[in-house]
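The complex is shown incomplete by one protein chain, all other protein chains being positioned as in the whole.
Chain nomenclature is as follows: A and B, assigned in order of appearance, with residue numbering initiated at 1 for each chain independently.
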Amino acid sequence: MRSVTTTATKTRLSNSNLLFMIAGIIFVLMYGFALISYPGSFMQFQTFFDLFNYNAALFIVTLGLCVVMIGGGIDISVGAVCGLVTMACAMLLQYGTGSIFGSLLLALGIGLAFGIVHGFLIAYLEIQPFIITLAGMFFAQGMLTTLHKEPLNVTNPAFVALRSYTIEIPWLGTVNRLGIFIPCEIKPGVIVVLVLVVLYFILMKWSRFGRNVYAVGGNRQSARMLGINVKRTIFLTYVLCGLTAGISGFVFLMTTGAGNIGNGALFEMKAIASNVMGGIMLSGGVGNLLGAPIGTMTLLTINELIRAAGVQSNLQAIVSGLLLYVFIVLQSIVMSLRGSTRFKLALPTWLRSQDKEKVENQG
Amino acid sequence: MQSETMLKMEGICKSFPGVRALHNVDFTLRRGEIHALMGENGAGKSTLIKILTGVYERDAGQIYLEGSPVNPRSPQDAQVMGIGAVFQEIALCPNLTVAENMFIGRSRDSFVHWKKMNAEAAEMLNSLGIPASPTQELASCSIAVQQMIAIARAVDMDCKILILDEPTSSLDEDEVQKLFALMRQLKDRGVGIIFITHFIDQVYEISDRITVLRNGELIGEYETSALPQIELIAKMMGKALSDVSTMKKQEPQKTDDSVPVFEAKDLSSATGVKPFDFTIQKGEVNGFAGLLGSGRSESVRAIFAADRVTGGEIKVNGQRVKIRSPLDAMKQGIGYLPEDRKGDGIIDELSVRDNIILALQVMKGFLRPLSRKEAEEFAEEFIKKLDIKTPSTSTPIKSLSGGNQQKVVLARWLLTQPMYLILDEPTRGIDVGTKVEIQKLVLQLAEAGMSLTFISSEIDEMLRVCSRLIVMKDREIVGELSGDLSEQDVMQMIAQGGH
Partner (left out) sequence: MQRLKTYADKLSHLFLPLSVLVILIIINLVKGADYFKITMVNGAFYGNIPNILFGASELVILSIGMTFVTAASRGQDISIGESGAISSAIFVQYVLRSGNVTIWTILVGFLISCVAGMIIGAFNGTLVSFFNVQPMVATLILFLGGRSIAFIIDGKVSPILANELSNRIGTVIPGVPIHTPIILTAVFIALVAVILKTTNLRLYVEAVGVNPSAARLNGINPKKVIFLTFVLMGIFSAVAGFIAVNKAGRHDSVNLLKFIMMDAILAVALGGNSLSGGKFSITGSIIGAYTIEVLNRTLLRLEVNPEAIKVFKAVFIIVLMVIASPVVRVYAKKVIDKVKRPARAPSVRQTG
């Protein structure tokens, strides 16, 4: 056996890590800019925590979607599923058994059901994800309005208690005008976000499933040849995403306290935008899971900035769009400078023609 | 001493809609042998392999591995049975690290142990002399290295049978020898290797036995040492090879003025080829010789502006012109048959007809479509001229065999009646019979006044057709050869050329 020492070359930063770093840097810059421009609003720690407190559901949805996107797929039903879950759980709590545990199970159940159906149709029947999850979105929206048209406030005492439960951070806080120190508060939803982020990060970096997802997203054909059960992997990404959407629905209900047909609206677009800003590419195989919460934070910071700047609400959408534009262009420039277009990264599998048994008469 | 039979495939049949890929094919592999599987395009080699590795399901026949019948239903199944394969299209994931690519999909562990995996990968890479780091993203490795990593993976899996499907197409001479050394090691360990290739010299260098397929049927199984090259080629073609020796090279037409049909000075492109000068006369056939990676394809692509041109002056028939895009080149009467037939050549979903008229149509412009009648006529004309085997002009080109696809692309460029046609590996992956046809056609076209550049990785092919060879090494031109040449001359120039 010949032994040739391999020269330890300085390994180039992987695409995922590069984009993640850029996402991180941009978030820091954004937040820094916010701190400098509007110290009144942003200088308090509470503002930072409030980002999570009031948007926990979005964070959660983005996480689930991230896994699907890395696998090369897409799920545009997440917002609608989240909304449906809020209403369903609200109804259970208000009119039904009123059991919190029951409503949690219901949330998970609904999310799981959507995920399983999506996953089966997309992975095993090989139908385009965009269409299937579009149908899922329609289904969920329809069910939502069928269930209950008017907003439904949950007055169930146990639930209200759960909602109002806050965790205080004694060593961080502000002194208000009366000279009383008010510690920073974190809502329970934030804990859920934290736990999920850690779990999912471990999942994507260290578990066999997670690495399989990267492989499938990177090159589906190769993944199959390498012995990975591609269908099962894709199936599970959608199941996970559906489950996550279910969880987000429950957390959303905890945040707002009421079922509402507008709940979760546009979540899917915001989640996609957040993931893109977090360095997860729509084409799959590229992205660091931690980019999802970072991208969400960036998106929310941008929205807050817009609000703080006093921009009228109808202009907010324009500014969000503009900033997304800048982000996308930046990503594209960085990737092309890298020459990664030369390596012909796989197209999003859900945009590629389906795997057919090609008649190859070569040899 | 005859070693035992490890693999026996009997009576294998497989059909696809409209095509009978394999009919009653037998194949045996002994322990510790290197067995070459050969055949022209359409022979059924890759179909047989895909059945063995569980990608396809056979219609009929049996497979016996070490005496017991087996039925691989998926690549993973086959892996588990000890059948490993490395295909020509690198079946790895570019976004994963080198180590991950070596080990993913193999263990049942729920969790990944990065440290352990990286260490094991480093050990394997070192022992095989592969210049890559375990933590490197695969996409940042060259194609040759990626291929070696694919092989390393198979080796690491302690396979009983290793299938190498065209492993040497993207490797240079050094890398081929490394691969062969590795193959011999495996042979000593008792691994049976199925080696699929078009390189006849390599077959004779490394293999113990040869199996020849033709049109989906078994022609025969032979000991390599007992089968002369000429007989092998004859069996693969199904006819004698006497045509080849009657081909006469074309001498470049010498006019008094000798204004070159095409002339380039200091031409350079974004691919890193060093600025070069290039001329070609009317009716001349020249070639670019060099090892893999020496810049031959990049150079001709620069001529056609297929890659971004970064500098240089171009004259066509003595007039200065600007060629900044393939369309510019086409308008100057230049045509280019790309090296990568599947990726750059055919447009697979489109019909044979559409593929044939494509270039001509683009030259005529967006606002001047050919009538359906005209398009049909052109297509039929060339199907006849080049003997293209296709059920109809409307058949999607992806249904055709590789050789016929190549003929379609050739027809496409011939239809534009270029004054200068560049053919980059026009005979790669094509059966010997079609190869000869194309070579003859090249000489005919040159005699009629067309200038051609013919690139082939088989030097003897170029020597047969080209009157002048431009020799390249390490992305620059190191010399030119003409007259009566041998392979030695070329290799010598490469060895001596450069700094």
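Brief remarks follow.
The rule we apply is simple: a contact is a pair of C-beta atoms (placed from the backbone, for glycine too) under 8 Å apart; a residue touches a chain by one contact, two chains touch by 3 or more.
Computed from a prediction, not measured in an experiment: that's the story for all the values here.
Of the candidate positions B:65, B:232, B:261 or B:330, contact with the hidden chain is made by B:330. Here one chain is not drawn; of A:158, A:182 or A:269, the residue touching it is A:269.
Residue-level contact of chain B with the missing chain is found at 10-11, 26, 60-62, 304, 306, 325-327, 330, 336, 338, 343-350, 354, 358-359, 361-363, 365-369, 392, 394, 412. Mapped onto chain A, the interface with the missing chain covers residues 74, 121, 124-128, 130-132, 134-139, 141-143, 145-146, 149, 269, 272-273, 276, 282-283, 314-322, 324-325, 328-329, 332-333, 335-336, 341, 347-348, 351-354, 356.
Heads up, the rule we're going with is that only the chains that are shown with their structure count from here on.
Rounded to whole angstrom units, the spacing between the C-alpha centres of chain A and chain B is 44. The touching residues of chain B, when paired with chain A in their complex, are 16-19, 21, 39-47, 56, 75-76, 79, 85, 87, 89-97, 100-101, 104-107, 109-112, 114, 122, 125-127, 129-133, 135-137, 139-140, 181, 185, 196, 398-402, 429. Against chain B, in their complex, chain A makes its touches with residues 1-9, 11-12, 14-16, 205-209, 211-212, 214-215, 217-219, 221-229, 285-286, 340, 343, 345, 357-363.
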